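Reviewing the structure listed below.
Removed from the display is one protein chain of the complex; every other protein chain stays in position.
A, B, C and D label the chains in the order they appear, each numbered from 1.
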Amino acid sequence: MNLNYLFSFTVVVALAMIAWAGIDVWGLNGLFCIAVPYVAAILFIIGFAKKVLGWADSYVPFRIPTTCGQEKSLPWIKQNKIDNPSTTTGVVMRMFFEIVLFRSLFRNTKAKFKDNYRLSYRWEIFLWVAALAFHYAFAVVVLRHLRFFFEPVPQFVQLLEKADSFFRFEFFAPFFKIGLPGVYLSGFVLLGALLFLLGRRIFLGQVRYVSLASDYFPLFLIIGIAASGILMRYFAKVDVIAIKEFAMGLASLHPKVPEGVGAIFYVHLFLVSVLVAYFPYSKLMHAGGIFLSPTRNLANNNREKRHINPWNYSVKTHTYEEYEEEFREKMIEAGIPVEKEQ
Amino acid sequence: MENSRRMFLKMAGITAAGLAAAPALTTLASSGPGEKHKEKPVGKVMNNADALTAKHWGMVIDTRKFTSASDLEPIIEACNKIHNIPKFDDDLKAMMFSSDKKRHEIKWIWEEEFGHLFPDCENRYLAERLRHIPFLALCNHCENPPCVRACPTKATFQRADGIVMMDYHRCIGCRFCMAACPYGSRSFNFRDPREGLKEINVEYPTRMRGVVEKCNFCAERLAKGQLPACVEASNGAILFGDLDDPDSDVRAALRGRVLEPSLPFITSYNNMRWSCLIQR
Amino acid sequence: MSHESGIAREKNRILKAWFEHVADTYAKQTASFLNQKGDRFANPVSAIISESLEKVFDGLVEDAGVNELSESIDPLVRVRAVQGFSPSASISFVFFLKKILRDVITADDSEVAMDLELMDKKIDGLALICFDKFMECREKIYELKACEVRNRTFRAFERAGLLLNSKNGG
Amino acid sequence: MKNKRLILTGLIIFFAIVTVPLWYNLFSGKKPAAPELEYTAKAKAAKVCVEPTAFMKVNHMELLYMWRESVVRKGERTYVNSNGKKFNMSLTNTCLDCHSNKDKFCDRCHEYSSVRPYCWDCHNVKEKE
Partner (left out) sequence: MGNDIKPEELLARTDFGTPATGWMDTPVEIREGMYCYAANPKSVEYVGLPYPHKWDPLEEDWHLPDNWQQIIHEGMKQRLERFRSFKVFMDICVRCGACADKCHFYLGTGDPKNMPVLRAELLRSVYRNDFTTAGKIMKKVFGKKISGARDLTIDVLKEWWYYFFQCTECRRCSVFCPYGIDTAEITIMGRELLNLLGLNIDWIATPVANCYRTGNHLGIQPHAYKDMLDFFVDDIEEFTGIKVDPPQLNKKGADILFITPSGDVFADPGTYTCMGYLMLFDYLKKVYGLDITWSTYASEGGNFGFFTSHETMKRLNAKMYAEAKRLGVKWILGGECGHMWRVIHQYMDTVNGPADFLEEPVSPITGTVFENARSTKMVHIAEFTADLIKHGKLNLDPSRNDHLKVTFHDSCNPSRGMGILEEPRYVIKNVCNHFYEMPPNTIREQTFCCGSGAGLNAGENMELRMSGGLPRANAVKYVHEKFGVNMLACICAVDRAVFPALMEYWVPEVGVTGLHELVANALVFPGEPERTMDLRGEPLLGAQEDVDEE
């Protein structure tokens, strides 16, 4: 099982080396800068669509929400409309909290007891915090990258950049300079959250035991992406103008190999391409799947509104007639009413 | 299992160390197709050849030479102009929210009455004359400045030559320094200072909204071999020199006069106090 | 007995080591889970182990009687009796204490040696108590197994004077 | 129940959002090319900046940072470059003296890459040439 993270780590390092060698040694610029990103994007779209449509192809025969609060019942009993929704609005609310705030994961902290209360619940909230930090930081980082694809840069991206760089960190020493260009908090939050999630997987026996290589791989991959991004923004600076020109070229289907950009950019680009291509074929599809989870996206109004199962088929049952046939005598003897007296 | 974990950590460590190493970074940054020559140039930094230097800069103001506000005006004006000190005549906000119209005033060197400047020297036997003549006030450049201690970002710092400087880039506008300064020598930019400037001295930067500012003993002029603007404009009423040099003008002006701290509870050794003694 | 001198003073260290030894008898990832302690309701086994061990330790140090020791060790043996340990493995944790005491108490004056020897005897006694407890628990389980169906399901029939012609059974 | 239509709609919306850069760039008619920089006569004549162009392109902010620290905090105001040439370390009085066309030099790239340095909040821009 330790093979799992060793393997994933090695693969990610190898991928980085391949990108570097591909550009610096073999000079396959066209392949790595143009073919790979396009192929990755196509794989993403096809894979994503296939996966989601595959799910859509399966039926939802029953309405099986996991109810996490009081149901809609008598009018004087207060219903928990979010955790046990009986209307579409309620379901939308529940899904919103689930997707936007990871409500179920947060639930872990709810129980607190004074006596004997110790560590275990604390790391649970850390899982929630780290998960939330990771996802939001990642979203901000992705959205910030839109500046490379739009000219002029959209207002909301500028606002996001402004907010992200609101806190100024400036540190200036011979071997470590950071602060110009302005520090984006999201990148560091992303990296920190990733390291926490990775550490959790490696050091918590339980989680390590259930983790597969495919759990470590995306972590290492995104760590690689975040680290290379941070390196090239603050430490080994690259020609941003050339990169934007390249990105716009990709987006307008007039790709052009960028010139004079540091090798670390190619590593970054290649790792991102791998992530994008890998996404639909992995557990990362939880991003799409969460919308389709039948225990969350259905209202608990089963007794109020009939749910139709399209493949419902008739089955052989033991009818009353068969039953009475077998026990008629005993029923009559016991004075239980029967359909046919003889 | 233990073994492989350790091995992994080791590998991770080596990689991290490798990535962190400066040469690797340079390589990463410099390689790629096209221009291959982007090694970081090694520039050197040095002092200007004609800069005025001192072990400890000090200023002595001979208040006997100022009798009316008009005597101070050109001096203040010189400073304001050079340093882009804004002046808001129509500070509506200030008028609305505070009875003190000068609340949002930015000042580096300014006119002050005796009692405000030397609160401990004021007593009812004070010469009547002193109650009416204006005095010049500016940052004391204390020897042991409380503002420097108060600043959380080290935006306010003391140079080796005694000048208490502001690094506006670092100022976060917390105003701890203003609270710490016993002399009220610091001002906060409630508004964009450019709004209060009719004319801008292009060569000297303005500040932005939300930072604190104060007199810098014209550090930028000293670097070019020039005396502070106020000194230049004072016709000799203000002396400027090295306090650590026994032969300097300032030491000569002070010779034979008693030195005592102006505010007993401030431990700083305060240059401004001396002007008070001279006028007595 | 002069246990205040060494053994009692090292209570925390001894209990910690003892707990870890007990946790180590479980699967590795379970052991680390048990070590997290936490809420006694979210992690009941861990809470039972630590509470029980502490009571037993105090009992041993304070020369508690058989009944008291028996009562202290009961919750722990009760848990282990249903966790699929062999009888020997189930009780083995008692003997860990001997080794732990020798690891923790290092002074080699004769008084301590005597204390340790005395402790050993008590631990042996504790083991015997545990065997009784273990068997009691197992017997309880077999009793539950044997009687549950009869007690719960058929008592009512008996009361009602009905007998079921059952085709139940393995 | 399948809700296929709903899912398909969601999927299409998702893909539409994901591919917005493509549609935008395809239909806006914008050229991906980076902005052309204009050099003033003075800059053209000087040929070389404080340091080599390739370095300046990527690292000018770091150089300015270094200058700033040096000037403000150490009071040292002269920069000697790798060729031994001396410069007064001043954004306004040295950099912008040569590149006095800020809007056609600095701003074009900064706009293009959505970089908004706060230099100009305080430092003045000299009159255009």
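Odds and ends about this structure:
As a convention for this text, a residue touches a chain if its C-beta (ideal position, glycine included) is under 8 Å from a C-beta of that chain, and two chains touch if they have at least 3 such contacts.
This one's a predicted model, so the numbers in the text were calculated from it and none came from an experiment.
Looking at the complete complex, one finds that the omitted chain is in touch with A, C. Here one chain is not drawn; of C:Glu62, C:Glu111, C:Asp124 or C:Glu148, the residue touching it is C:Glu148. When the omitted chain is restored, the residue from C:Ile7, C:Val45 or C:Ile73 that touches it is C:Val45.
For the chain missing from the display, the contacting residue among A:Ala14, A:Ile42, A:Ile64 or A:Ala163 is A:Ile64, taking the whole complex into account. Against the chain not shown here, chain A presents residues 1, 3-4, 7, 51, 54-64, 66-74, 76-78, 80, 83-84, 86, 98, 102, 104-105, 107-108, 110-111, 113, 120, 124, 127, 131, 200, 204, 206-207, 209-215, 281-283, 285-286, 289-290, 292-296, 300-309, 311-312, 315-320, 323-324, 326-327, 330-331, 333-338.
Residues of chain C that touch the chain left out of the display are 24-31, 33-34, 39-45, 47-48, 78-79, 82-84, 86, 88-89, 91-92, 95, 137, 140-142, 144-146, 148-149, 151-153, 155-157, 159-162, 164, 166-170.
The working rule: only the chains that are shown with their structure count from here on.
Among the chains present, the centre nearest to the common Cα mean is that of A. The chain with its C-alpha centre at the largest distance from the centre of chain A is B.
Put simply, the C-alpha centre of chain A and that of chain B have 52 angstrom between them.
Chain geometry summary: the mean Cα position of chain C and that of chain D are 71 Å apart. Chain A and chain D have Cα centroids lying 35 Å from one another. Shown for chain D are the residues that touch two or more other chains, namely 54, 58-59, 66.
Listed for chain A are residues 170, 237-238, 260, each touching two or more other chains. Within the complex formed with chain D, the chain B residues making contact are 29, 35, 37-38, 40-49, 51, 157, 159, 161, 165, 167-169, 200-208, 219, 223. Contacts from chain C toward chain A in the complex involve residues 28-33, 36-43, 47.
Residues of chain A touching chain D in their complex: 45, 48-49, 52-53, 55-61, 146-147, 149-153, 157-158, 161-162, 170, 172, 177, 179-181, 237-242, 244-245, 247-249, 251-254, 256, 260, 291-292, 307-310.
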